[in-house]
Every structure is written in C-alpha cells, then in structure tokens.
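Sending over a structure as structure tokens; questions will come in a sec.
Missing here: one protein chain of the complex. Every other protein chain is in place.
Order of writing sets the chain letters: A, B and C. Residues in each chain are counted from 1.
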Amino acid sequence: MKHFIFFFTFLFVFSACQQNDMVDPTLEQPTKINYSTKNAPFNQKVAKKAEEIAESYDGVPKAISVNTDRKLLLAFQLDHMKRFQLKQKEKTIEKKLKKSFRDYDVTVSSDMKIYWETEKLINKLENLDKREMNKKVENIIQLSREET
Amino acid sequence: MVASFFWAFVIGGLICVIGQIMFDVFHLTPAHTLSTFVVIGAILDGFGLYEPFIDFAGAGATIPITSFGNSLVHGALQEAEKHGLIGVLTGMFEVTSSGISAAIIFGFIGALLFKPKG
Amino acid sequence: MLKGHRTWVFHNQPVIISTATVGGPFEANGRLADDFDLLHEDLWLGEDSYEKAHKVLFEEAFYKAIEKGNIEKEQVEFIISGDLVNQITPSSFAARTFGVPYLGIFGACSTSMEGLALSAFIVNYGGAKYLLTGAASHNTAIEKQFRYPTEYGGQKPPTAQWTVTGAGAALLSNEGKGPAVTSATIGRVVDLGMSDPFNMGGAMAPAAVDTIEAHFRDLNIDADYYDLIVTGDLGKIGRNVALELFEKNGVQMDEEKFQDCGLMIYREGQPVLSGASGAGCSAIVVYGHLLNRMKKGELKRILAVATGALLSPLTFQQNETIPCIAHAVSIEFRG
C-alpha cells in the first residue's frame, strides 16, 4: 500500500508541475484580439482575410495568420471532437486559400506548436523589419514541414 | 489543452483495458498481448486509420505500444514513396528508432547502475 | 521394508537429531519468523548474484544443522539435497563446499520430502550413521529461472504463489533422540491436464491426494492416525481442491487437520496471492515450525506431503501440461 501511495503522489506531483509549467496561450486570450499590425513590415490585410476564411469553416474556432510579400502562413485550431478529420480539414483549407490567394505561397498548419510560434510572431510584428520577418516566417514554415 | 489531456487519458486508458481483457479473459501472456497490439497498430496504419486517431487522442495513441506498429509502417511507407519497394525495407526503423534506441541505451545504463531489487 | 505398493516402513527408526532453517527478509516478516535459526535482512545475502545467495542459504542451513546436532562436519557421511535452479547448482555447489559424498535430487518443490524419505531409507538400513538432507529455494533466483525477470512488470493472477526464500536441513542418524521417521510413501507422477504455470496448486492437488490415499491404503490407516497432515505448497486453491477430491473419493479428512505449508509461512496481508511455494517452503515449515511444535508436545504424529510441479519454462512454452508429484513422509515423536 505504501508503494502505491508513493507512486500516486509521485505521479500527481509530476503531472501537476508539468501542467503548471506550461502557460496556455490559448486560455489566456480566449477572445479575438485585434493585434495591432498597422506597423508591420508587410501589410497584413491578406492574413486577416485568410483568418476570416479559415474561421468560416465549421469546427474552426480560431485561426491566426501572417503574410509576407510572397508567403502566407496560417495556423488554426480545431474543436477537439473534430480532430479525427484534422488532416482533411487542413487540406481543404489549404486548397481554398491557395485558390483565393494565387500570388502567395500558402502554408496551412493545424499543429499546436506552429500555432504558438505564429502567435508569438504576430505579437512582435511591429518591432521587426522585412528581412527579419521573412526569416522568422520561413523558420516556422520549415518547422511545419519537418517529419517524424 | 485540457481536452488533449482528457482524451489522452481516456483513450490511453481504454487501450490498456483492452490489454487487460486479453490478459484476464483470454489468458494471454504479456508478450502475446503486446505482439498482438503491435500488429494491430501496423494494420490500422495500413488502412490509414491510425493517424487520425493520433490527431484526436495525442499521447493516448502514441504512448501505447500500438503506435510502435504504426510508426514502423509509417517509416516504411514514407521511404517507399521516395525510393519504391526497396524503401519498405530501408525506411522501417526511420520513425521508430527513438523508441528502440532509447530502450537499448537506457537498458544498458540501467544494467550499469542498478541491481534487481527482487 | 516395503509395505503395500509404495510405502517404506522404517523399523529401525531413523531419528532427526537436529534441523536448521534459514530464511530471507520476506520470511522474517512472516508468521513463522520465530521458528527460524537464521534470518537474513538482505535478499542478496552479501553475494553478487542470487544464485550464489541461494547456495549460501544451503551452506548455512547445513552448518547450522551440524552445529545443533553436536557433531563434526567430518562425521557427516552423505548429503542428499536439491533445489529448483537449473541442474540444481546451488545444492551441488554447497556440497562442494562441504566435500561430503553427495546425491543431488530433483523433485521440484517435493525435493524436501523426497530427500527425507531417501535419507531415512539409507539410515534405516545402515547405509549411513549421519546423513544430511535439505532443500532450498530463493525467490528471485527461481523467479528468474521459471518466470520473468524480477523487475519485469508482469501482473500475477490471484492463483499465483510466492516462492519462499529459505533453506531447511535435517540431520538424520540411526541413534539419538528426536522425532523419528517412521514411514514414507513415494508418489507417482500425476498429470490431469492442467497447464497454467500461474496455478501450481490446482495442478498439484491430485498428486497430493493420490499419495495420501496410497499411504493410508498401504499402511491400512486413516486420517485419524495423524495429528496433522500437511501438504507442501498447494496454496489456497490447491488445498480446497484436495479437500474436495478427498470428499469425492470417499476419504474422510478433517479440514482442521489438513493444513498446507504454503499457507502457514506468511501473514495475512503479505502479497503472496494464493500462498507460498518453492522447495524451501515445505522444508522450512516441517524442519522448523512443525518439529518445534512436536518437541513442545503439541503434535505427536504428522504426515508431511511435499508436492512438486515438474515443469520447466521450456515445457510450458511447448504447450505441455504440468506433471506433478508428491512424496509423503510420516514423522512421529515418542518423547
């Protein structure tokens, strides 16, 4: 019995610390925030439009997006119960966006990490110049392409 | 995030319940049970069913041993796409290697550090 | 002298002049802790492998028995012993330490009484003056041998039994004082098709019943003759099955009188599931606890029936059933 108590305390403490360590960005900002992207190095109109398109899909509560002059990156979240169709959803949205923005190289991801990174990037858009931003977006796109 | 933990717990738990039923009702040894699970994982991935399952359950689907079969097939198929049939052979351990190498390495370190406690 | 089919009656009354028991840490927490001559805190016994620890159990039991018998090592003429490890190496290695003529025997968990029966026979017919017999088992060495690595997380079903860590040795002589071995019934191999290695008790029960019935038949006695009939390691399940078999076969058997060594060693609450098992189990209980009780006068006549499951991991993996055996030895104390 002693061992079980030890074990469960261990598990509890362990999982508890892990959870506390991670500040959930999506929980902190539950509603849409108007990022001030006016001073962004690239005009974010396309990204805003893409967000709207993605969010018009059923089961997509939230999408965020950035664009450079050539690239468009969109990350979205999906209702948990719809996650079985995650890959299809990703494909449909990507197709739609590619159609809507033919001039852009479109990347769509549903990966949580990509979402977090994109969000971080959007929060500091104002302080970046064009070269830096190109690099950052490129990095995220590379990350999303990584396999295994 | 909360939903991820919830579903990881539930799905992971349910897979283990299936294992327990194989232990207790069908009287299979752990080795038989785990081998069966790995084969099931491989077959499910063959039908393309395991990926959506992982999307949904997260660690609830990647931590049980079934994911081992899934990732073996996955590695093989990835390589096969690039190099044809021979890729089936060469790509097999591409994705799974971390599990096996971790087991080998930590197994050896464990043997260096520990004695069986009984 | 052979009586009936397979029972030896010893008219010259070989006497158990001394016994010794050694136990491990788990046994020290058990119910019979006071009956041990030596208890170990450490499962390793200060050795660097469990097999060596197993050998040490033997050596200590032998030394202690010689010491308590008040004789010199050189006076011991034969050692008859065995255990469960492959090729009974712990037993043979212990015999190497002593340099005494040695007969290694294997009867799985029935080794203890097989040894006692043979020893009594030899002593009875003047084959030896002082003879040592013993059996031992070491929990982790046996687990490693028969089941999984000890740290492996395999859930044991409630039918499983806990292998005893311990050794019991008895020194026999044709003269002296002490409990006498009066008769022994050699068992035959019984296999009723059980194949679950995690349910030894259920497999061994018919062998025990067969031997006990043969003993009664050969000597033309019944259960009333004995104060206690004790089986080796049938465990909870095996004991119940055996009782039911007696009833079915029309053999009268008092439930109080029919006990099991595997159920005596440990306390309630120790995680032993269905009971204890192992070659050391019956050796420890009979040579320690029960002979002590006889010396105190609580018991006059007992019948010790050690049961053994003659399987190996190999035969189990080849889907063989479990052949079982039981040997009965009658010990009487006449003050």
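Here is the rule we use: contacts are C-beta pairs under 8 Å (C-beta built on N, C-alpha and C of every residue); 3 or more make two chains touch, one makes a residue touch a chain.
Keep this in mind: contacts and distances are computed from a predicted model.
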Choices "Na(+)/H(+) antiporter subunit B", "phosphoenolpyruvate--glycerone phosphotransferase", "NADH-quinone oxidoreductase subunit A" or "Stage V sporulation protein AC" - which one is the UniProt name of the chain not shown: "Stage V sporulation protein AC"
Chains shown that the absent chain touches, full complex: A, B, C
Interface with the unshown chain - residue positions in chain B: 1, 4-5, 8-35, 37-39, 41-43, 45-46, 58-60, 62-65, 67-69, 71-73, 76-77, 80, 84-85, 87-89, 92-93, 95-96, 98-104, 106-111, 113-118
On chain A, residues whose C-beta touches the chain left out of the figure: 3-4, 6-7, 11, 14-15, 18-19, 21-22, 111-114, 116, 143-144, 146-148
Absent chain, residues of chain C that touch it: 48-51, 144, 148-159, 192-196, 199, 202, 205-206, 236-237, 240-241, 244-245, 248, 271, 274, 319
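Note that only the chains that are shown with their structure count from here on.
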Pair with more cross-chain C-beta pairs in contact, given A-B and B-C: A-B
Distance from chain B to chain A - Cα centre to Cα centre, in angstrom: 28
Approximate Å spacing (C-alpha centroids) for the pair chain B, chain C: 45
Footprint of chain C on chain B - complex, ascending: 23-24, 27, 29-30, 115-118
Residues of chain C that touch chain B when the two form their complex: 43-44, 50, 139-140, 149-151, 154-155, 157, 196
Parts of chain B lying in touch with chain A, wherever the complex brings them together: 1, 3-5, 7, 51-53, 55-56, 75, 78, 94-95
